[in-house]
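To start, the structure itself, in structure tokens.
Removed from the display is one protein chain of the complex; every other protein chain stays in position.
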Amino acid sequence: MNHRLLWAAALVVGTFMILPLLVLVFFAFSSSPLLRLPLEGLTFNWFLRLAETQGFLGSLTNSLLISASVGIVSTMIGTLAAFGLSTGKSRFSGTYVSILALPLMVPPLVLGIAFLSYFSSLGLRLGLHATVIAQVVTLQPIVVLIVVSRLSGFDWAAVDSARDLGASSWRTFIDVTFPIIRPTILGAALIVMALSLDDFIITFFTIGGENTLPTLLWGMMRKGIDPRMNACALIVVAFTLLLGVIALRLTRNPD
Amino acid sequence: MAGFRLPRSVGLLSPSLGANAICFVVPLVYFFVLSFLQVRSFQVVFDPTTSNYVRVLQQYSGPLVSTLSLAVTVAAIVTVIGFIYASACRFIGGSKGGWLLAIAMITLFGGYLAKLYAWRTILGENGILNTGLIELGLIQAPITALLYNNFAVVLALTHYTLPLAILPIYGSLRAIEDLPIAAARDLGATDFRILKDIIVPQCATGLFSAFAMTLLFVAGDAIAPRLLGGTSSSMVGVFIQDQFGFRVNAPMGSALAFTVIAGSAIILLIIGLGGGRLVRQGDQP
Partner (left out) sequence: MSQEFEKLRKAGLAMSSPSGLAQFRSFGMTTRRDFLRLAGAGALMFGTGLGQGPAMAAETVNFFGWQDYDTALDANGFFAANDIAVKSTYMTDNNEIIANAKNGGIGNMDLVTPDLLYGPFMAQIGLFEPLDLAQIPNFSSLFAPFQAMAAAKMDGQQFCLPFAWGNVVLMYNADVVKEAPTSWLDMLKPEFKGKVGLTAEMSHLVIPFTMAVAKTRAATRITKEALAEVYATLTKIKKEQARSIAPSFGDLAAQFASGEIVIAPAWEPVSVWAGEKAPTLKWSFPVEGSFSFIDNMALIKDAPHKATAYKLLNQSLSPEAQANAANKNMTAVTVEKALPLLDAKPRSLYPYEDVAGFWAARGDGMPPLWPVEKDGDFVTLDDVLSGWEEFLRA
């Protein structure tokens, strides 16, 4: 491969990905309430204003709780399913993937309404837990798709030889398979958490008398847009970075 | 061995399929049935008909086509760019590759709304891009064609979905060993042949996953077009909401939704079959 060309392309794409985020971060500190140039001065004011916004702390807590629960649960069941699909070597794999991916195909609004009417017909109280269930069902296919991609060309020889040497299937997973695919699983968890943090519609219908950051921000939009939104984004990015670092450290194999 | 594997794979699949079956399939079937019913005086009546679907095709084929073509456009762009970026992560390797991947993962966060508004700050008439270009003397008057059109929507959605797409592609690239590539090169294969015959076929699953995730996200999104699309983009999502809202016609809303599902499924099937053929070609010596 021509590494220099690849580098150049990666730099261009990387810049494209990171630049809007820099803009976003920059305007969180802008003293003008307008999201436009010229930038007049720098201030921490928006963070204070955000903290004073009624319902912000509750929404932040809700968002983080939901996102962390959805991240953990859907990564676990999605990874299991991906292994089921990949080791089964079944010709039905494709069918299973399509069935699993079905929730992704349904427009979010209909999903939200479907969950709402289903949960209430079952008599299940709405709330954070209902949102977690709804989001796990919706987002776990993403984990399946990602992990299946990783396992598609996976060299099972190492796994088989570990087995032949008498390791239990669990030990094989922990000592052989997991270390190899750890970045993929963590990445899948991050993607699911990011999508969960951004989810507006499914949350909106299932949460029944709570706000998350997206529903709060959308609500605030009736009265205008100001850099509080950027401040909020920055807090979430900082939190998830922290979480990412923790997750990386904790999942590092002890040996 | 096979006899041992089958039940185990079923066991591994069961939490995922179970969650799906219990929480998702039942309401979905309900809304599917509903899509064949009708509403009279704001009440659903049991009078099976296909007229909802006929109306969907008559009245909403325009928005359906534009929604799905936007989705295909973004998915195609994102898959290609994502493949290039993921290749860089994989083949540059080492800590540099790790950093590239980390950048992609960081850009997952920041919030959808905030990202869309960042694009408005960049592309607006008095936005960063226009201001910059004027300062540099490259243009005299601001370019208004940057924002409030499909270009802005495609740009913002590409930006949002790119980090989602990079990971599955990267994952499948990781599975490719260096050895066959080196061997192919020793045998005189060009970069292009290596790409076409070795790399792409082996990461077909990842490319397909990336394409599918992006396509489905965009097809279900109704927010970016509303914030950045100006007056011309009407996504199906908006009409579905109206049917469940003021028009109190859940059957019609369901029919619209299932048409979107069918449309996405057909596109993915075509891409999947096409991709499968590609892989098989690649398998040939």
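By written order: A and B. Residues from 1 in each chain.
One rule holds in what follows: a residue touches a chain if its C-beta (ideal position, glycine included) is under 8 Å from a C-beta of that chain, and two chains touch if they have at least 3 such contacts.
Being a predicted model, the structure only gives us computed values, none of them experimental.
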Using the document's definition of touch, tell me which of A:Leu6, A:Ile113 or A:Ile181 contacts the absent chain.
A:Ile113
Touch with the omitted chain, as defined above, among A:Trp7, A:Phe26, A:Trp156 or A:Phe178
A:Phe178
Of A:Val12, A:Leu42 or A:Ile246, the one touching the omitted chain in the full complex:
A:Ile246
Name, in rising order, the residues on subunit B that touch the hidden chain in the full complex.
41-42, 59, 62-63, 120, 124-127, 144, 147-148, 223, 226-227, 229-231, 234, 238-239, 241-242, 244-248, 250
Where the unshown chain meets subunit A, residue by residue
32-36, 54-55, 65-66, 68-69, 72-73, 76, 113, 116-121, 125-132, 170, 174, 178, 204-205, 207-211, 215-216, 218-226, 243, 246-247, 250-254
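Rule of thumb we're sticking to: only the chains that are shown with their structure count from here on.
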Of all residues in subunit B, which touch subunit A in the complex?
2, 5-6, 8-13, 15-17, 19-20, 23-24, 26-28, 30-31, 81, 84-85, 87-89, 91-92, 100-101, 103-115, 117-122, 124, 126-128, 131, 159, 162-164, 167-172, 174-177, 191, 194, 202-206, 209-210, 212-213, 216-217, 219-223, 236-237, 240-241, 244, 250, 253-254, 257, 260-261, 264-265, 272
Within their complex, state which residues of subunit A touch subunit B.
1-3, 6-7, 9-10, 13-14, 16-21, 23-24, 27, 35-38, 76-78, 80-81, 83-85, 87-90, 94, 96, 98-110, 113-115, 117-118, 133-134, 136-137, 140, 142, 144-155, 169, 181, 183-184, 187-188, 190-191, 194-195, 197-198, 200, 213-214, 217-218, 221, 225, 229-230, 232-233, 236-237, 240-241, 244
